[in-house]
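Let me give you the structure first, and then I'll get to my questions.
A protein chain is absent from this complex, but the other protein chains hold their places.
We call the chains A, B and C, going by the order they appear; numbering starts again at 1 in every chain.
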Amino acid sequence: MNTLATHAPVLLIAVPLLGAFATPLVGKLGRGARDLFVGLIVALTAALAGLLAADFFAGSGVPSIYVLGGQGLSIPLPSGMTVPIRILFEVDGMSAFMTLITALVTLAGAYFSFSYWRERSGGSMYFSLLLLLTAGIFGMELTGDMFNFFVFLEITSIAACGLIGFRVWLKKSQEAGFKVMTLYTLSGLFVLLAVALLYGQHGALNMAFIASQIGTLGVTVVDKIALGLLLTGLAMKAGAVPMHMWAPDAYGEAPAPTSAILVANSQASLYAVFRVLFTLFGIGASIATNGWILIVLAVLTIFVGVTMALVQNDLKRLIAYGAVSQIGYMLLGVGVGLVRRASLVVGGAALADKATALDYGFVAMQGGIFHMLNDAACIGLLFLTSGAVIRASGTRDLNKMGGLAHRMKWTTVFFIIGAFALAGIPPFNGFASKFLIYEASFKLSPFLSVIAILSSIMLLAVFVKAFQGAFLGPKVGLAVDAEEAPLGMLVPMAVLALVVIAFGLFPGFFVDTIVTPAAKALWYGRDAYIGAVLGGG
Amino acid sequence: MGGCGMNQDGMSVIVRTVTRFIYGLILVFGFYVIMHGHLTPGGGFQGGAVVASAFALLLVALGTAGVKGHLNKHLLQSLEEVGALAFLGLAFAGIGTAFFYNLLANTGGGFFGVGVPAGPNAGVLNAGGLVPLMNWAVGLKVMTGIACIVIVMLVGARKEGTE
Amino acid sequence: MNVGNFPFVIAALLVVFGLYALLFKRNLIKMVIGVSLVETGVNLFLVMLGYRSDGAAPIYTYANAGERMVLPTPQALTLTSIVIGLATTALLLSFAVFVHGHYGTLDVRKIKELRG
Partner (left out) sequence: MRKALLLVCFLFVTAFLLLAATSTRPFGTPNEAAMDDYFIANAQGEIAVNNVVTAVVFDYRGFDTLGEATVLFTAVISVLALFRKRREDEQWGGAA
């Protein structure tokens, strides 16, 4: 049982790390060698993520364990012990699903960067930071240990801020770098404080063990404080609304391909919110309250994100607010699921029945989780097109661009696909997941559904405005002799566009194969998650 | 102001003389902390930080001009990457069993494979398997990494901070 | 000696002071100091969780036979989080240098191109 698939979880982190450590050294050999090396590493990482996900989704659906430094792979507990003593990775449906998202976005972002960063200085360090960011995101998604999660959270924070401030000659990028780093650090410290409280209470750092302790001992005051700190810190890192002020700066000021990966980073934090709410604290009566908190955050996020996007004149900032609003849709779907789950009988069997009968709570979860994948694809596509547009027009101000459609036909098409998908227009993927969310949230409260639909329509208006400003009208400024983006940029955009269309055309297939196992892992997978580590039920 | 000029020319003769004397001692102490990381308090991070503080002392006392030939930024950066790769490589060494598996510990003699008696004892240097090696890798990484940050920020802050 | 929860309260106060500096100070360097204070408070809290009354350091080279030892895990975690704090502070200060280069000031009231 010592195959590549067994080691895939750890290789998924070790390979990008190897790439990141070696890239500055390889970079001394020249740009070609460095690009080849980074390209190989990224391709290998994506292949490993695919392997991991394929292995899991084809298997029995039981969470698999990887013990770091253990004597054997399947024995986290030494004889006579009840606490896992080593760090371990735990891969369940949700983790495998998230690694797919990250791999997709990284693949597109990194290959886009080869052309995008060609005429810029510091390429080796840029790619090194990009690989570190990827490794950190994979770590957040796979680890089954609270403190290890914090370490990976900090890796993503620092790598992300290094990338946001990478273009030091831009005034705003430095301001954004300082602001984002401060807030990321603060959110990381909230998480660390929560981890410390949980350690003090339970004497262990393993998520499954803490979850089982909370299950048997009940939720104490310290646990509740830790939950509050975790939710605050992680929602801050995900960019949910009361703590969203860093998000538009980060997405807007980072180099375009990096913005796409930063979205995956926010989604990894969102994944952690779901993991904490469903797996760590998934029992007791208070989970309905948590669900309502998520819904309130979601409605605020959707509303503020869209209204702020309406007033932007900066193309990247506009897309950035669009990205903020999409975080709200994911929170809405999962929040509705959480509220419904609390009202059902708390017990594995009853929940499993409801999942097979497609209760509206489960449908909401499917919608929210599917939307993570769709959002990563279409927001990633939009950020990449914005990179191509800004490169061609030399400005980010929508009032100073125009007429790009004449020369940049492919980019125009990709922008339309991305914008329509984001606004939830039927043939594209955004519709597939948003429809599930509308349908399910309507059953909980029509008000939620109305807000979600109206915001989508407003988002369409936002992107029509942006499209009209950038692509239509007379050619302005540099657009007069703007050239189509090079092939190295068009191909990654095309890949994401194909993904957007494929998910839009065959949503049923993707929901059945990858989304449903992920939703089930959260919906009633808590006992399996604990059982995989501690044995028994 | 004298304080501002110090990173060009360094500080007074007294400070420089004491620095030359004490520099080697700090280095020796730092390397001791790294080497005995598995026996006494300390380890790669702490020892690396001590060594880096010696570099920082050199920079402050002798000035950037005074250390020009001794501390090369590019060399330090490359060494840091080598340290990181060495650490990752040591972690990979046990992949036959699991990532981070300590395959050298308790092999019975040889290369860091000696076992230690249970309970308080004077300590066996040639023990611990991969742990002392990892200490060295991390020590190399930390000392060069922090030295790199200090040099770059000391030189760069004057240039970039006031433009 | 029984001190109850007093040491934990001290650590919490350190975090609170750091947050105060972060939220109400107008100078970027003072904000970095605030972040560092929060970090220190959390690290202190973490390492104090590992103390066991009358425990010795968990190192057998210096220990006496049969002695009670304090918990080693929080010490390892604190080591990690100290290094992370160092990394964060270095990056924050670098950003402060560049912000000063661009804006000519460290006052947050004058650094506000990113609003709305």
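The definition used in the following text is that a residue touches a chain if its C-beta (ideal position, glycine included) is under 8 Å from a C-beta of that chain, and two chains touch if they have at least 3 such contacts.
Since this is a predicted model, take the numbers as computed values, not measurements.
*Asks:* Missing chain touches which shown chains?
*Replies:* A, B, C
*Asks:* Of B:11, B:51, B:71 or B:149, which one is in contact with the hidden chain?
*Replies:* B:149
*Asks:* Looking at the full complex, which residue from A:152, A:251 or A:278 touches the chain that isn't shown here?
*Replies:* In the full complex, the listed residue that touches the missing chain is A:152.
*Asks:* Of the residues listed, B:11, B:50, B:71 or B:91, which one is in contact with the missing chain?
*Replies:* Answer from the full complex: B:91 touches the omitted chain.
*Asks:* For chain A, which positions touch the chain that isn't shown here?
*Replies:* Residues 17, 20-21, 24, 68-69, 78, 81-83, 85-87, 119-122, 125-126, 128-129, 132, 135-136, 139, 147-148, 151-152, 154-155, 158-159, 161-162, 165-171, 193, 197, 200-204, 221-222, 225, 228-229, 390, 394-396 of chain A touch the chain that is not shown.
*Asks:* Which parts of chain B face the unshown chain closely enough to count as touching?
*Replies:* Contacting residues on chain B, toward the hidden partner: 37-41, 43, 45, 77, 80-81, 84, 87-88, 91, 99-100, 102, 105-106, 113-119, 121, 123-124, 127-131, 134-135, 138, 141-142, 145-146, 148-149, 152-153, 155-156, 160, 163.
*Asks:* Spell out the interface residues on chain C facing the chain that's missing from view.
*Replies:* On the chain C side, contact with the omitted chain comes from 2-9, 11-12, 15-16, 19-20, 23-24, 45, 48-53, 58-61, 69, 71-73, 75-77, 79-80, 83-84, 86-88, 90-91, 94-95, 98, 101-102.
Convention: only the chains that are shown with their structure count from here on.
*Asks:* Could you classify the connectivity of these chains, where an edge means two chains touch, as line, ring, star, complete or other?
*Replies:* Topology of touching chains reads as complete, every chain touching all others.
*Asks:* Can you pull out the chain pair that has more C-beta pairs in contact than any other?
*Replies:* A-C
*Asks:* Roughly how far is chain B from chain C, going centre to centre by Cα mean, in whole Å?
*Replies:* Roughly 22 Å separates the two chain centres.
*Asks:* What whole-number Å value describes the gap between the mean CA coordinates of chain A and chain B?
*Replies:* Roughly 36 Å separates the two chain centres.
*Asks:* Centroid of chain A to centroid of chain C, CA atoms only: how many Å?
*Replies:* Those two chain centres are 28 Å apart.
*Asks:* What positions in chain B touch 2 or more of the other chains?
*Replies:* 160
*Asks:* Show the residues in chain C shared as contacts by 2 or more other chains, in ascending order.
*Replies:* If we look for residues of chain C contacting two or more partner chains, we find 98, 101.
*Asks:* Could you pull out which chain A residues touch chain B in their complex?
*Replies:* For this pair, the touching residues of chain A are 2, 7, 10, 14, 17-18, 21-22, 24-25, 66-73, 168.
*Asks:* Going by the contact rule at the top, pick out the chain B residues touching chain A in the complex.
*Replies:* It comes out as residues 77-78, 81-82, 84-85, 88, 91-92, 94-102, 160.
*Asks:* List the residues on chain C that touch chain A in their complex, please.
*Replies:* Residues of chain C touching chain A: 15, 22, 28, 31, 35, 38-39, 42, 45-46, 49, 73-74, 77, 80-81, 84, 87-88, 91-92, 95-96, 98-99, 101-103, 111, 113-114, 116.
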